[in-house]
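So that we are looking at the same thing, I have put the structure below in structure tokens.
Shown here is a partial selection of chains from the complex, left in place.
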Amino acid sequence: MSKTFSGNFFEDFRVGQTIRHATPRTITTGDVALYNGLFGARFAVQSSDAFARSIGYPRAPIDDLLVFHIVFGKTVPDISLNAVANLGYANCRFLAPVYPGDTISAVSDVIGLRENSNRKTGIVFVRTTGSKDDGTRVLEYVRWVMVHKRSADAAAPAEHIPRLPTSLDVNLLGDACPPLDAKAYDNVLAGSPYRFDDYEIGEKIDHIDGVTVEEAEHQIATRLYQNTARIHFNQFNEGQGRFGRRLVYGGHVISLARALSFNGLANAFQIAAINGGRHVAPLFAGNTVFAWSEILAKTHVPGREDVGALRVRTVATKDKPCADFPLKVGQDDDPAVILDLDYWVLIPR
Amino acid sequence: MSKTFSGNFFEDFRVGQTIRHATPRTITTGDVALYNGLFGARFAVQSSDAFARSIGYPRAPIDDLLVFHIVFGKTVPDISLNAVANLGYANCRFLAPVYPGDTISAVSDVIGLRENSNRKTGIVFVRTTGSKDDGTRVLEYVRWVMVHKRSADAAAPAEHIPRLPTSLDVNLLGDACPPLDAKAYDNVLAGSPYRFDDYEIGEKIDHIDGVTVEEAEHQIATRLYQNTARIHFNQFNEGQGRFGRRLVYGGHVISLARALSFNGLANAFQIAAINGGRHVAPLFAGNTVFAWSEILAKTHVPGREDVGALRVRTVATKDKPCADFPLKVGQDDDPAVILDLDYWVLIPR
């Protein structure tokens, strides 16, 4: 019997199944440095222990998206090694701050299954939870992914489509943020005078800058997360495949867009939740990524005077500046759009 | 009103203005590792805690140029986002050692302004200071940069051209170097038998090796410093621009030349000051960088028996080995020269 694991196929999943994923990971300041080198994040809270301490953190926390990518990466060998496409995320919440030295592992529950009519593929819905070694849950999210069947003839598991909220309960947005001293938060060091009250619903922000992606960069990033999805690394195979080249990990686009969003959202220091996201089109090395954001909603976080939450839609494009705020909703819309992400950020009041 | 910051233009500056820059940064061993991977530095003091302790440091200090780049990077959004060209550095002194865990921030004083005769641009002179969280000043330098005006019609600020020294007071060269035990300094582990007395004024050293720069490398390095200058990252825009491609950050050349200079200057373990430097020509990915150095002067550091100082001119070229010590002073000189740097290094006596 082969020792090599070729991943699960659609017919291998069952609703209710729990999968503990391999390779726990201790996150270090080394991971932070490499993440900074790859994305150039500039949010003061994550960049400076001194700044973080001045407002109430014990030290600079790990960037939320680095935690997300590391948890996500662990799920790939079990969930999406035989994926056709990653279809979406929903209901993603950051539950506790993560600091250098914390060890993170991941568990997924299969919460839905639906075979496609061609019988060759099916959609797998999983809820994944990332936890620290002491049991503290740091992240949970739902994703759904289209997975190959090993055989079209195989019996499909019973269909079950989970109900997913389109936005999150605002009572739950502050869990990963300790109580802060918003007065001690230094706008100048943080890079922007704009706080919660300065943003208006419907306001659109062009983040202006663009960043060109290199093969080495997305490969190094994706390996840093121990994400083994083959399509990102293997030019020999992909050269003969659908796109003729390696595909950039979708999470890479999210991190690039988040780093670009600093210019306009510098005080939105923490992602509290991701309502949903779509990778509208693929990104390849050589493309230049731009982004713009819209403020979809604002809310006070119940019981908190220190931070409020902005619901932000960030759209990323390739090889197209975003001065005219391009969108792709229907098929006729702008083909340059690659990401459409709906999420909540915390920002000092 | 736009939340996005598009940087200052020439007419936005005033002599006497003080600018506190955003995003304090805690430097970690992660930053050191990535810097090592990008430049291959081999100076024993910065590479080994044990070596550093053996001569009197509490642990290995952060490479001087990594500190310089991080401080410089902070100034870019405020000073040079609308720059035409970075014209020069002067009067740069390293004032205190920096260790992993230190948080660095930066402040700039505008010390000079001069509008150019075309009225479209002007030269901004700033003195930038990098400090630790506890107020310890670790670095100061002057740079001057040609910056676009928002409008040629705008009134120019009053002209003031600062006087800048061409070399630094030798009494000030040792500030970033604690008292060392030069007898405990192990030449073999450090990689060279040559100390202060072994170098002669006028001596020229070909550093021999060459290193080819990749787009991913200079982008990762420049992002590690949180330097957001657009010309380094955005192929979509630069492809339509002056050079048709991304420009490598000038500081990348300085770090490459410094790493190459190990072969011939292995015991010159610390840069004490930079008298001045010129980026004579641009560097692009795909070019191979070579370097040579000349010993311009030598001096004892007043009150110190442990280290002396060499004044070194290091010249870097692209795609041209340096066995014949190429220079570019006038327009007719060698077009391969890209950097001409005049600085003081400390070396054990």
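List of remarks:
The letters A and B name the chains in turn, as written, and every chain counts its residues from 1.
The criterion applied here is as follows: a contact is a pair of C-beta atoms (placed from the backbone, for glycine too) under 8 Å apart; a residue touches a chain by one contact, two chains touch by 3 or more.
Quick caveat, the model's predicted, so the values are computed rather than measured.
Of the identical chains making up the complex in this file, 2 are positioned in the shown model, whereas the full set numbers 3.
Following the convention adopted for this analysis, only the chains that are shown with their structure count from here on.
Note on chain placement: the centre of chain A and the centre of chain B lie 36 Å apart, centres being C-alpha means.
Per the touch definition, chain A reaches chain B in the complex via residues 28-34, 36-44, 47-51, 60, 188-192, 194, 198-199, 203, 205-212, 214-217, 220, 263-266, 286, 288, 290, 319, 321.
Across the interface of their complex, chain A is touched by residues 2-6, 20, 22-26, 28-31, 33-34, 77, 101, 103, 105, 133, 214-217, 219-224, 226, 228, 230, 233-237, 246 of chain B.
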